[in-house]
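Contents: one structure, followed by commentary.
Only a single protein chain was left out; the remaining protein chains are all shown in position.
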Amino acid sequence: MKGSFYLSTLGRLLNWARSRSLWYISTGTGCCADEVLNSMGCRYDLERFGCVPQLDPRQADLLIVCGMVSYKGASHLRSLYDSMLTPKYVLAIGACANCGGPFSPQFSYSVVPGVDQVIPVDVYVPGCPPRPEAIMNGLIALQEKISGQESSRFEIE
Amino acid sequence: MRSKESLLSALLSYIRDVCMGAWSITESCLTAFPYVFRWGDLRKEVTEGYPDPVSSKTADDLPPRSRGLLFNDIDRCTGCKECQTICPSACIHIEEEPGADISKIWVSIFDIDFSQCIFCGLCVEVCQPASLVHTRQYEGAAYHLTDLVASFGRGQVTEEQRAKWAALRQAIESSEVSST
Partner (left out) sequence: MNLESFWVVSWVNSIGFLSGLPEWCYAAISLLCIFFFVLIPSLVFIVFFDRKLSADLQARVGPNRAGPAGVLQPIADLLKLLQKDTRSPWGWIESLWISIHSMVLYSSLAVIPLGSLALLLDTEMSAFLPFWSALVLALGTILLGLSQGTVAGWFGGIRVAAQALSGAFPALISLLCTGVRAGGFRWTVLAGSQGFAPWSWTVASNPFQAIAFLVFVMSGLVLLGIAPLEGGQSMSDIHGGVATHLSGRRLVLFRFGRFYGFFCWSVISVVLFLGAWNLPLQFRELLVRAELYPLIGFFELVCLLMKTFCLMMVIVWIARVNPRSRVDQITDFTWKVLSPFSLSALVGAGIWAGWRAFL
């Protein structure tokens, strides 16, 4: 992002503000939407991170793609992404959104193999569906990316 | 029916409606009031502050059969490719070749693409040597898809090594033949 080149205090402040106030719009086309709904609720409160669900893409900064995207729905997803205003971020949640999952091209003719074919994705969260904690981990990774402090990739113990 | 009602009874029912509305609003406010001050046991805070250290949900608190990211112990892996065959989303990629030891196959590549994995557990069930297990780790957010590929393989074999191993195998075989 252009913002991560600013090294001044003001730039850091602005990056901090952007990372702490990610208003999101969620496209629930699959079962991962249930986990996003769970993490919105009172048990795993996404509002702790300053994330507020929005109804209109123009007021949202973060597009949470949860679930598979069919070729028919891809153009709608693209227009949803286009109607968001920059700076905007995308969080792909679950195997279907990452790269088709069980609907990948050798098994299915109608599903886009990953939303990154349609829109640029910032953070991928694996899982089928991921736990709400994993979604929050993806959100924290996105906040670190916006603040310009990307941590190293995960390692399995 | 409305026209036959007397003015007084209409007025009374109107006032009763207003009072009932006011009472229902008051009641809902009173119901929610204990939550502000966290009174009683049922009113405890239910939120699990995930990244904070006070979180109640650590890996040990997960359900006993929860399926996290996969881990393959390559020392025990025989390279039978059962997991690759049964995987419903084709996320396991295995390449292998004969190793120095005849009884053991050299698994050069054992990649699990977590971006495609649906954590169904079938591969773990079919794994004969029980080398493939589910860990209890669920956090795996990555910035690039390639970061989500976990490699457990022993690495590619160079041509020299291959030739050396072939010679070694032949030597062993010939010695076995001569001994018999």
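The chains carry the letters A and B, assigned in the order they are written, with residues numbered from 1 in each.
Convention: a contact is a pair of C-beta atoms (placed from the backbone, for glycine too) under 8 Å apart; a residue touches a chain by one contact, two chains touch by 3 or more.
Because the structure is predicted, anything quoted here is derived from the model rather than measured.
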Among B:A32, B:A130 or B:A167, the residue in touch with the chain that has been omitted = B:A32
Identify the residues of subunit B touching the omitted chain, counting contacts across the whole complex.
-> 18, 25, 28-29, 31-32, 35-36, 43-47, 49
Contact set of subunit A toward the excluded chain (per top definition) | 13-14, 16-18, 20-21, 42, 45, 47-50, 54-56, 58-59, 61, 85-87
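Criterion: only the chains that are shown with their structure count from here on.
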Between subunit A and subunit B, what's the gap in Å when you average each chain's C-alpha atoms?
-> 18
Once bound in the complex, which stretches of subunit A touch subunit B?
-> 42-45, 48, 95, 98-102, 104, 106-107, 114, 116, 122-128, 130-134, 136-138, 140-142, 145, 150, 153-154, 156-157
Please name which positions on subunit B make contact with subunit A in the complex.
-> 46-51, 57, 69-71, 88-90, 113-120, 135, 137-145, 147-148, 150
